[in-house]
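Quick one: the structure is below, questions incoming.
Only a single protein chain was left out; the remaining protein chains are all shown in position.
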Amino acid sequence: MSTETTERTPINYLNATTGWKSWLFTTDHKRIAVLYLISITVFFILGGIFASLMRLELTTPQGDMFSSDTYNKLFTMHGVVMIFFFLIPSIPATLGNFLIPMMVGARDLAFPKINLLSWYIYIIGGLFALGAILAGGVDTGWTFYTPYSTTYSNAYVMPAVVGVFIAGFSSILTGLNFIVTVHKMRAPGMTWGRLPLFVWGMYATSLIQVLGTPVIAITLALVGLERVFHVGIFDPAIGGDPILFQHMFWFYSHPAVYIMILPGMGVISEVVGCFSRKRPFGYSFIAGSSLGIAILGFLVWGHHMFVTGESMYASMVFSFLSFAVAVPSAIKVFNWTATMYKGSVAFNTPMLYAFGFIGLFTIGGLTGLMLATLAVDVHVTRTYFVVAHFHYVMVGGMVMAYLGGLHFWWPKITGRMYPEVWARIAAAITFIGFNLTFGPQFILGYMGMVRRYHAYAPEFQPLNVLSSAGASILAVGYAIPFVYFLWSLTKGEKAPANPWGAKGLEWETASPPPTFNFDHTPVVNEPAYAYAKDEEVEVV
Amino acid sequence: MPEYHLLPAAASVSAIQYDYLWWYEVAVAVIMTALIFAAVFYFALRYRRRSETEIPKQIEGSRLLEITWSVVPFLVMLTFFFWGAALYFRSQNPPPDAMNVYVVGKQWMWKVQYPNGVREINELHVPVGRAVKLTIASEDVIHSFFVPAFRLKRDAIPGRYNTMWFTATKPGRYHFFCAEYCGTEHSGMIGWVTVMEPKDFQNWLVSGGAEGSMASQGQKLFQQYGCSTCHLFDEQGRCPNLKGMYGSRVLLSDGRTVVADEAYIRESILDPNAKIVAGFSRDIMPTFQGVLNEEQVLELTEYIKSLAETHNGIFSDVQTGPTAGGGRGGSIANAGQGSLDTRGTSMTNEPPRPEANAQGQDATQPPAALPTSAAPGGKK
Amino acid sequence: MNHHVLPVRTYVLIWLLLLIATGTTLGVAYIDLGPWNIVVALAIAFTKMSLVVLFFMHVKGQSSLTKLFVVAGFFFMAILILITMTDYGTRSWLPQGRMW
Partner (left out) sequence: MSDQAVPIEHHSPFLQHHFDDLNQQMDSSTLGMWVFLLTEIMFFGGMFGAYTIYRSLYPEAFASTSRHMIPWLGGINTAVLICSSLTMALAVRSAQIGKRNLIRIFLILTMIFGIAFLGVKFTEYYLHWQDHLVPWAGFQYPEAPQYFRQAQILFCFYFFMTGFHAVHMFVGLGLLTWLLVKNERINFGPIYYNPVEITGLYWHFVDIVWIFLFPLLYLIGAHS
């Protein structure tokens, strides 16, 4: 990093100490965030390669490129890597780690050593997952449904299950750290009502991580034990119920969707406010809806099981509650839109990603309503409709927000500006490529194309070719930022402390920040997002 | 080569009903998306930054607006909920005169059996205009029976029955798929539903080369396994009289009442002590868990059902009680067809029907090796 | 902050109560109360847990935040168990005609 200019660069967290030990044994939340950033990028590329290979195979209806066994392993490892090793840690472990202490005005997270430990746990879990991949792969699907995963699969299920189990504790410890930090480490004057909306989103996320992850841990532990001992509580041969596994699995894995999306919503709240130069419309409703999503999100998992033979009365309850959880998400979308009303809207790259997020998340959310509708779900569940739906939320929503947030705080993290023109081009390419990739999959799903199919009926080919073509555009859209971010580390323009004119404590310290974030403990004496003086705020 | 349609054929009553709901939801979604996109574009352009120093007037928010855009979408969503739930409820509730077909999924084929004994693999023939009830089971992992043209799917879960019903409306051939990932050849676990005119269907069914109806196969098993020594028909034996039992309400020894449906019969075969009929003692009947495979249980079930019938004929399985087993799987208490024990048991003695082999999965599984040690104690 | 030190007497008293409750659990288990056996056993277990949480773990006298987290734990565990039970509890309900 920019060590050649140490004479003129003030001491910051990047150049305060040098050598690999100063990174691998650091307890600085900012350096740990950078470690996470590098490792999740590796996993993102890995998962992306699996996805590209799948899209390549699906250009023809015959399974002619890979054997069906290889294809099954590809989609499983794509899912496992992307969900457990990219999406779950993405924003929390990088931007969250980097920003939360600064946003609340603290010198570090409450437990810096535990923070470092969680990175090592994540890496160990990741190594197990990589081991499973290198040994020959897993073919259970990321959902590890029993009895296939416990009894029938001949693949390397154990290392993958152990890897996910271990990585779960990294997620738990990160969430624990954030909760305690937000409760106990806020700077003087930083009341709950003055917290940035990103912190609210992260706090809600952390609650889910802490409450949900242990359940997937024990569930996967039980699967692992059943696989080792050839007998266990999900085994139909002794009266066990495979559906119970699904209940326990989705008790975590549905809220896990909100682990993935809530931080993204937090980023968008920051970005939209900054580039409209306005306090986000309905601050308290955006903040409250994050908590609402976190709690209601725990009540809806059964909507993944409408066709399994779950009791129809339970299904109706789950369907109803699923509609209820859509309300807080809708509130956020409306509030972001309303924030721009009478604002001062600038079209910087983070804002372009935010536009993309709002549009794609709206589509992802509305198709989610169709999946929550009992009768419609019966037809479209387990088809490409579902694939398209959750990619609109996860990739169209979460990855867009992640990239937007990365651009937004890149000057703060590295002290360098990214090239604006290239970044805008990349954002546009990503948006187009994304819609081309996943838009056709909605239609494919309604036509009846089942997911996880290695070969498919020929009538589905044209839309699959379109989708694969879109995927290659999307890959270009992701490759461009990768290149210019690396380029900007040395060649990028030096960033000022607050390049966007944004509000928030993280913008009041240098870019990059000093090791302990602030030279003096900040004292907060104005509301959040005070772009104008108090008396100029209009209450509608 | 197939024609390219952007929509699947709608070939059942429910498919048409579902499509109405679907298009309603699509319309709402398109309108909502258009509104959001329009607002974002309009605000972004209309209020674009004109000078680097401008500070717009700040707006705190509006409680009225927040309540409006929470409540109104929720009311719209309630219409989704009630409409969808009503259709779903109906799909779980087969009419009493539905024709029964049994579908068993195993890695990686669908085995279909009709009450008169006709069997096919990866093929399903049904008549137009008549309600058909599929009873779906699995011999190994979870599968899912999915017919896009009927807009229906239902999982095949090891250890229990699920049901699904439909009334086909248009003759033709439609794909069905396995929709739950089930292992290596998951994408090959597909087949065809052939919807036929009732007359053609009758001809097809009679010429199906059945080796005896399911019920008669079940009757043989009933003798072979010695069930008939205790379950007497004319006098009271050591075990309940099964004549007329199917579909009736049965009083249990613990005071509960259950409807004797397929799930109950299955449970009683595999786990006899689970629900003891009032007046009989436990531990008399051995379990047939691991002794009978999934199809044999179905045949016995069909036989016991036939004992309740009032008239004869191919489709005489009129249910006398309330719509038994409708829409729910067997309770998990009857879980138990041992996926471990029965792996490899299959219809190996059944050559696939010529037209049934279209999708390629031939039945080359190892021959059935029925473990008999799993029925400890008890006498038959 | 609580640097409040409880007297040894309190700890010993709680300890005695816990031992008595354990004996009661064991004794009651041998009396046939039908479905009430499990209810009584769990009621005693909850009482014991409350004693441990309130006194040994010092939640009595802690901030309401700690109490909130304790309650949240049991709340979400109850959600996990009870909502899953709604599936198992209603699987055998027969549909009765048309709903709407």
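A, B and C are the chain letters, set down in written order, and residue numbers restart from 1 in every chain.
One rule holds for everything that comes next: contacts are C-beta pairs under 8 Å (C-beta built on N, C-alpha and C of every residue); 3 or more make two chains touch, one makes a residue touch a chain.
Since the model is a prediction, treat every value here as computed from it, not as a measurement.
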item	value
Partner chains on view for the chain not depicted	A, B, C
Listed residues B:68, B:203 or B:273, member touching the removed chain	B:273
Identified contact with the non-displayed chain, of A:116, A:195 or A:244	A:244
Absent-chain interface as seen on chain C, which is shown	1, 3, 5-6, 8, 11-12, 14-15, 18-19, 22-23, 25-26, 29-33, 37-38, 41-42, 44-45, 48-49, 52-53, 55-58, 65-66, 69-70, 72-74, 76-77, 80-81, 84-85, 88-89
Touch residues of chain B, complete complex, unshown partner	271-273, 282-283, 287, 289, 331-333, 336, 376-378
Contacts of chain A with the absent chain, listed as residue ranges	106-112, 114, 172, 176-177, 179-180, 183-190, 210-215, 217-219, 221-222, 225, 229-233, 237-241, 244, 248, 251, 516, 521, 523
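Keep in mind that, in the parts below, only the chains that are shown with their structure count from here on.
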item	value
Result of counting contacting C-beta pairs for A-B and A-C, higher pair	A-B
Approximate Å spacing (C-alpha centroids) for the pair chain B, chain C	40
Residue list for chain A, restricted to those that touch at least two other chains	243, 309, 311-312
Residue numbers of chain B (touch at least two other chains)	85-86, 89, 92, 327-329, 332
Complex contact set, residues of chain A against chain C	183, 211, 215, 243-244, 247-248, 251, 298-299, 302, 309-314, 317
Residue ranges of chain A touching chain B (in the complex, touch as defined)	63, 68-69, 72, 139-141, 145, 147-148, 151-153, 230, 235-237, 239-243, 276-279, 281-285, 306-309, 311-312, 315-316, 319-320, 323-324, 326-327, 330-331, 333-335, 337-338, 340-347, 355, 358-359, 362-363, 366-367, 369-370, 372-379, 381-383, 443, 446-448, 450, 452-459, 462, 531-532, 536-540
Chain C - residues contacting chain A, complex	65, 72, 76, 79-80, 83-84, 86-91, 93, 95
